[in-house]
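Can you keep this structure in mind? I'll have questions shortly.
All protein chains but one are shown at their positions in the complex.
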Amino acid sequence: MTSHAPDEPIGVAVIGAGYWGPNLVRNFQGSPAFHLRWLCDLDVDRARKVLGGYSTVGVSADLDEVLADPGVHAVAIATPAGSHLPVALAALRAGKHVLVEKPLAATFEEGRQLVDEADRRGLTLMCDHTYCYTPAVLRIRDLLAAGELGELHFLDSVRINLGLVQRDIDVVWDLAPHDLSILDFVLPPAVRPIAVAAHGADGIGAGRACVAYLTLQLSNGAIAHIHVNWLSPVKVRTAIFGGSKRTLVWDDLNPSQRLSIYDRGVDVASPEELGDEQRRDILVSYRSGDMVAPALTEREALRTMVEEYARAITTGTPALTDGRSGLRVLELLQAASRSLAEGGTMIKLSEGHTA
Amino acid sequence: MTSHAPDEPIGVAVIGAGYWGPNLVRNFQGSPAFHLRWLCDLDVDRARKVLGGYSTVGVSADLDEVLADPGVHAVAIATPAGSHLPVALAALRAGKHVLVEKPLAATFEEGRQLVDEADRRGLTLMCDHTYCYTPAVLRIRDLLAAGELGELHFLDSVRINLGLVQRDIDVVWDLAPHDLSILDFVLPPAVRPIAVAAHGADGIGAGRACVAYLTLQLSNGAIAHIHVNWLSPVKVRTAIFGGSKRTLVWDDLNPSQRLSIYDRGVDVASPEELGDEQRRDILVSYRSGDMVAPALTEREALRTMVEEYARAITTGTPALTDGRSGLRVLELLQAASRSLAEGGTMIKLSEGHTA
Amino acid sequence: MTSHAPDEPIGVAVIGAGYWGPNLVRNFQGSPAFHLRWLCDLDVDRARKVLGGYSTVGVSADLDEVLADPGVHAVAIATPAGSHLPVALAALRAGKHVLVEKPLAATFEEGRQLVDEADRRGLTLMCDHTYCYTPAVLRIRDLLAAGELGELHFLDSVRINLGLVQRDIDVVWDLAPHDLSILDFVLPPAVRPIAVAAHGADGIGAGRACVAYLTLQLSNGAIAHIHVNWLSPVKVRTAIFGGSKRTLVWDDLNPSQRLSIYDRGVDVASPEELGDEQRRDILVSYRSGDMVAPALTEREALRTMVEEYARAITTGTPALTDGRSGLRVLELLQAASRSLAEGGTMIKLSEGHTA
Partner (left out) sequence: MTSHAPDEPIGVAVIGAGYWGPNLVRNFQGSPAFHLRWLCDLDVDRARKVLGGYSTVGVSADLDEVLADPGVHAVAIATPAGSHLPVALAALRAGKHVLVEKPLAATFEEGRQLVDEADRRGLTLMCDHTYCYTPAVLRIRDLLAAGELGELHFLDSVRINLGLVQRDIDVVWDLAPHDLSILDFVLPPAVRPIAVAAHGADGIGAGRACVAYLTLQLSNGAIAHIHVNWLSPVKVRTAIFGGSKRTLVWDDLNPSQRLSIYDRGVDVASPEELGDEQRRDILVSYRSGDMVAPALTEREALRTMVEEYARAITTGTPALTDGRSGLRVLELLQAASRSLAEGGTMIKLSEGHTA
């Protein structure tokens, strides 16, 4: 892989000044590893507004102009998913490293083209799976890797709140990439999704699912379940990782206690072995072991993500959330969409996924 | 139907002194409409312990003795589901009104026999769907009936905590009767479940599902989803009723705010119509309308249930949760079990259910 | 002290069938150490209603009749505070052990008479400081005694909700006995309150304080603060015990996490020593150490309290919450009342208290 001289900042351009672009602009500006040269958007007024009236960063509506700048070594693409393929391909062909907002592309096939192109050229291709870089998810990954939870038995993820009903994608493609990329990120290599089913409803006549439930079979027999919902007046972002030794609860909306790790609280006991009193005690006991809430540093995930992009570029090694992880998420999304269309059929994933 | 003279207390016997029986004993004793004559259990020591050392209530290990007592007009059965059929049949054949702990019976066919027998004899057959008698569920039923939520779009119910892994039944049969009976109770008559799919996992090698997800298609196109789980260290009992006009959130573990009713918070807007600023404002706005949390009286559900039993017996009219509602729940449970066994197939319900 | 033969149940009578009496009745009935012989109330219909229609326990409106029963070895008094002195004195003079609902008496002087009388006769005098027998408070006491929190720096207790405005006492006498008895119970012997100030308000023209704040100086320089309030629509029952090593938070309304123990989270650092980045990091870090929530058994406090009463009677040793603890609470209440009347003056406590 092409690597970058570590002693000078990486020239970078952000493509897309819509919802996500401003966050990338802010974090690239805040990172000493990068020098932000351009914000590129077809709507230059929008781009100027994002930068504000005090900025020395260049604005352009012309992607070619940006890609022709030899000071630009890397781009970050925050345009709608439908344009990821042409924009990213152009950047790769111009020899630029590429970071793409999730999902990697509009289809698995398109994502595959990007991965192949980056491979061929020895360039970094990274997917901005932002949640993977939160202190909470990084810790969950470490805990699972270290065996602190034991074998994973079930994962239950809920990501619901009032969301803008999107014109072009359903709630699965809008929200589930977060959960699926987290799943892909934290699972030990030996445990992989092997099939997925999805059920959904279009409550409000939006023309696409606004509420959806995904069920994934994992290769170790565990189950993972994801609830995504645009119509919930209460916001919930909780995931439970049930393990053979401990169970972890991640509540992302509780900044003072995002992670709670419970000693395993249930044993298989035959009721015959128990007296009445015991039986009741077990039933009313809320949990049988202590709980530990580890201290986490509060750090913006995008800042860590941007640093990982720099690391990948500089060292020429794959990013933690590289193009292949984006591809695995796309395969899951496509299988979920097919299941949704077929009324909930369990769809097997390709060997490529489990390999 | 046979009715009871309203001017004297109804003689009642509780059958079963296990987990649930003591609650029935306490509430029958507290109700002026009933006179508790017997607590019947094969284990008379257990029965005596439940009554305590200061009680004048009779104890017996012999069901026949209890049923032969002409002062007993009604029984309440809190034995394991497998014995509901013989015990309830014996009681009905002895001319007694019957209340049965959920589920009504071990199978739909057995439940059908009970309903038929009660019909034939003009006796009250009631299922103790306790949650239906909570102030919260009674209010939800009223709100839906009055159209306060508009058309129901989705229902999401979560009932998870550390539970005793049962020897004879899985988590679906243990916990989902609560959610299914509530659904049956609150849905307007025109909206009925038409199909059900279930996915589950036996995380801990218990030999039966300890985590399960049920997805129900409703006749109006809405979706209902139920998460039941014995392995969760955190206890959650929340249901969201998403309607076309308002959305209701029921959090049964928040006694000071069990019900929250939100003005509908999302509209179908094309992003093109929105400026950037607006688009972001919508996305970050947690909800666009006020919320009302109605005051609820705190009243034990079993007390209301017992009164409804008395009302049904006295007036000879069906109880709110009569045998037929118990039967509908059994059909849903059986269909869910079949789906679980078949890996999540969507199982159509009989016409009988939807009729 | 007179002790009781441990091999037979202690005959007990409950005096007072009002708000608290039924709880005592239920717990004495449930305890094998006691045999409940009487429920005594001037209003025998009320007493009969409390016992229900199935009880063999005697009912009487005549205290003398009850005290004349040689089978009664002990009484439990749950009458209004104003009658504690005559009722308890009569019982002690009849040679009965005495348990009194909090507060021990209407005044410190009256309480002193009871303690002296019980001492003279070698009888058990115990105060029903119920909260001290909750699993949470027992654990807090152990943690403080074991030095797990280090030196206590501050205690902040909040006990607020909508309460019935009492006719005869203010919110301090109604609610603060809970907090003051807990404080008395958990503090290490070397740390004692030495002064108290109180501020309050009668928001609604009730004729007495409905909102009050108590500030206690402790002998080690620490501060304890209590907020009691009848007018709060939200119910809060939280106490923070800030120690030199760890800080403990008790949230009694969170059954799944009543106790949270935080590693001490703040150090005295001069801002000059810190860079800007550090300074901000410290400020935004919610806590710098892990938190542990110990598993607690769920057990009714009154059950443990009743067992402690039996233990004290049987062994002839003082109960954990004996008459002297009731007396110390009375001294604090009287000092708080005096401060309230004087507009918040800090009132020194007697040497007797600190001795």
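Here are a few things to note about the model shown:
The first chain written gets the first letter, and so on, giving A, B and C; residue counts start at 1 in each chain.
To be clear about the criterion, a contact is a pair of C-beta atoms (placed from the backbone, for glycine too) under 8 Å apart; a residue touches a chain by one contact, two chains touch by 3 or more.
Every value quoted in this text rests on a predicted model; they were computed, and no experiment measured them.
Remark: the absent chain touches shown chains A, B, C in the intact complex.
One of C:Arg139, C:His178, C:His227 or C:Arg328 touches the chain omitted from the figure, and that residue is C:His227.
Of the options C:Ala61, C:Val115 or C:Ala206, the residue whose C-beta touches the omitted chain is C:Ala206. When the full complex is taken into account, the listed residue touching the unshown chain is A:Gly52, out of A:Gly52, A:Pro86, A:Gly147 or A:Pro188.
Remark: the residues of chain B touching the chain excluded from display are 255-257, 260, 263, 281, 284-295, 297-298.
Residues touching the missing chain, restricted to chain A, are 29-30, 35-36, 52-57, 234-235, 256 (touch as defined at the top).
On the side of chain C, the interface with the absent chain consists of residues 18-19, 46, 49, 153-154, 156, 160-167, 197, 199-201, 203-206, 211, 213, 215, 221-223, 225, 227, 229-235, 240, 242, 244, 247, 249, 260, 262, 265-272, 276, 279-280, 282-283, 285-288, 291, 343-344, 346, using the contact rule stated above.
By definition in this document, only the chains that are shown with their structure count from here on.
One inter-chain figure worth recording: chain B and chain C are separated by 39 Å, centre to centre, where each centre is the mean of the chain's CA atoms.
Residue positions 260, 285-288, 291 of chain A are each in touch with at least two other chains.
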